[in-house]
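Shown here: the complex without one of its protein chains, the others still in place.
Coming up: chain A.
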Amino acid sequence: MSYAQPHARFSVLSNSSLSSGEHLSPAASSSRFSLPSAPSINTTSTPKPGARPNIYDRQLNKTRTTEVSSAAFAFLFSEVVQYTQKRVSGINDLERRLNTLGYRIGTRVLELMSWRTESASKAPKRETRFLPALMSIHTHVWRAVFGKAADAIEKSVENSDEYMIIDNDPPITRNISVPRDMSSLSCSSFTAGIVEAVLDGLGFSARVTAHNTPNDQFPNRTTILIKLEKSVLEREEALKT
């Protein structure tokens, strides 16, 4: 019953002629539903007093130092993994879906993080070369998302297009126990998605995957493997000269 209402609402929206097209805001003027007094999206200019708060009024720096409870996140993440697990056909698919979820987060992390660091400066800068970008991921992104910098960056010796970021105890998988028959699964594909989105946004397209590499000291040690695409390598070569 609770699902019927959103569908009905959307179909009304598609029939009614709203001047702003297919804007799916529930505050859209629709006289059939007695929504609490929300301003219609056809009003321009300043919000009326007592209007609903909108995201453009929020300060971006307000939540800069706030923290999310890791228990709450662990609960949410476990639900996400269980939900995905019911709908996939195998480990690779599960990793790919987690990667997609992380991707959506990564695009937002990139913009928000850059805004918070650069908006105050006179001449905001962005990363154009790969190695500085990788360094900034290693420190800033990790710090923004997890609260501490990642543990190591390595460059692979066999392939010139592979780089690795190593985290000894990734917070998101701390409370996940993987059954033995799925031991190649790493739920850090979520983190890999975040890294992939940040690299994509900066213009370095790559394939990013996560692998478990436990050692004696850190049984949860995870490696995020970044495999750059050829075009990026060529561009880096050209820019190096």
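Note that in this section contacts are C-beta pairs under 8 Å (C-beta built on N, C-alpha and C of every residue); 3 or more make two chains touch, one makes a residue touch a chain; residues count from 1.
Simple rule for what comes next: contacts and distances are computed from a predicted model.
Visitor: Just by its UniProt name, which of "pyruvate dehydrogenase (acetyl-transferring)", "Anaphase-promoting complex subunit 10", "Protein Asterix" or "Trafficking protein particle complex subunit 2" is the chain not shown in this complex?
Guide: "Trafficking protein particle complex subunit 2"
Visitor: Just one of A:N92, A:T128 or A:N175 touches the chain that is missing; which is it?
Guide: If we include the chain that is not displayed, A:T128 is the one touching it.
Visitor: With the missing chain put back, which residues of chain A would touch it? List them for me.
Guide: 20-24, 41-47, 54-56, 58, 60, 104, 107-108, 110-112, 114-115, 118-119, 123-129, 201-203, 235, 239
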